[in-house]
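With one protein chain withheld, the remaining protein chains of the complex are depicted in position.
Let's look at chain A:
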């Protein structure tokens, strides 16, 4: 009647075996990501850049807003990057330590990118999922609003806002928050349209779950893959966006700085032979953007079933 001991053990072993072999969607995605060498290297680079922005300040020999008057005007000879003076990246035109400033600039640029991506994830996903789930007239109106907002030249409106309400980092964040979610809303909506006809959503509707709960518990978790991919690809775009405004001198203001402001300063002084002022910020800018794009591409290959 009863199966003998060894059979039971066999079944248990088989179950354990099956557990090892069966991989979740995320596990297989991770494996695919790990196979992509460019993406893995980029991820490591990104971690290093973030570490530089977070802990670089501890290694700086000089405060970032300390003006060394003895260097002023003689920057091309005395401000050269060197380990002996403690100015690893040299000094800028006002005799400030470029290493400490690059650390801060990288930090602010990363923060801008991440804040933009977070707003996009929170607002964009919720907005897009709501529009896609309800469909019909609600969808039409909500997406028309996105269309209208998208065809506004936001760079110009944001500069207008920065001029009117004062140039501050907070204003910059508000401006970036206002535009970053638009694309994400479209993507989330498109994905929701395919998900909402699946059986598990039908079951939820049939058992009388509240629509908001369906969106939050059943739809959004299934959007996460694509959302993560686009959020990663959004970060470099937001960094470029902020750097653009800071390059014009309208974004982050002194004594604070961002990579765009540093590049602008370096570009303005390169004819005096202080090339390091341009090259160090440029290096970190290009490195960060590159790494984010590669990680995003890697994530897309790993998570987006369409491109597989």
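Rule of thumb we're sticking to: a residue touches a chain if its C-beta (ideal position, glycine included) is under 8 Å from a C-beta of that chain, and two chains touch if they have at least 3 such contacts; residues count from 1.
Here is the rule we use: contacts and distances are computed from a predicted model.
A.B. asks: From the names "Molybdopterin synthase catalytic subunit", "ATPase", "Xanthine dehydrogenase family protein subunit M" or "Oligopeptide transport system permease protein", which one matches the UniProt record for the unseen chain?
C.D. replies: "Oligopeptide transport system permease protein"
A.B. asks: Out of A:34, A:54 or A:160, which touches the unshown chain?
C.D. replies: The missing chain is touched by A:160.
A.B. asks: Pick from A:252, A:289 or A:303: which residue touches the chain that isn't shown?
C.D. replies: Only one listed residue reaches the unshown chain, and that is A:289.
A.B. asks: So that we can see where the missing chain sits, which residues of chain A does it touch?
C.D. replies: Residue positions of chain A that touch the missing chain: 144, 147-148, 151-153, 155-157, 159-165, 236, 240, 243-244, 247-250, 260, 263-264, 266-267, 270-271, 275, 278, 282, 285-286, 289-290, 293.
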